[in-house]
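A single protein chain has been removed from this complex, and every other one stays in its place.
The block that comes next holds chain A.
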Amino acid sequence: MTDAWYSKTNETIIPGNPDRIKAKWDPLQYLNLAQYLKVFNEYPRDFNPRVHGPYCPWRYYGKRDLSFGDVKLADVPAWIARRDKTPMGVYQGGIRTFWKFYRAYMDNKKPNLIWYTQIFVVASLFNFIFYAIPDRKHYKWAKYH
C-alpha cells in the first residue's frame, strides 16, 4: 500500500531485509573508509581463484622466482631488477611479510609470546642504535678505538 513512516508493505517489514537494516556492527563503519581504500582492497592481478583456490595473503601469486637465500651474489642486481618496485608492489610485499609473520607465530594451535619478544627486540635495537648510542657518546672511556 504505502511505505510511510506508519505503514509498510510486507516485503519491507520481513525481518533481515538488508535494505532496511541501517545499523552497523562497528562504529568505525559509519565513516565508510572502504570507498577511499578501494585501490588497496583488491586482489593481486595474478590471482585466479579457479587455479589458486581461496586467497592466501601470505602467498605470492606471480611467476615463481628464487628466494634471496638461494640467489648467487653475482645475480643479486639482476634479481633486484626483476622485483616489482612500484608502490603497489611494495605495499603488497609488506602485506605479504606481515601475513607470513602472522602465520609463522600467531596462526597456530599453541601460540606463545615470541612474536612480542621479536618486536620488542627489534624496537630495542632500533632505539639502541639511533637514540641510546648517541646519548652515551658523552660517557665513552676512550676517544679513539
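Convention: contacts are C-beta pairs under 8 Å (C-beta built on N, C-alpha and C of every residue); 3 or more make two chains touch, one makes a residue touch a chain; residues count from 1.
Operating definition for what follows: contacts and distances are computed from a predicted model.
Engineer: Select, from "ATP synthase subunit b", "Synaptobrevin homolog YKT6", "ER membrane protein complex subunit 6" or "Queuine tRNA-ribosyltransferase catalytic subunit 1", the UniProt-recorded name of the complex's unshown chain.
Structural biologist: "ATP synthase subunit b"
Engineer: What residues on chain A make contact with the chain left out of this view?
Structural biologist: Here the touching residues of chain A are 1-6, 11, 18-19, 22, 48, 50-54, 56, 59, 69, 103-115, 117-118, 121, 133, 136, 139-142, 145.
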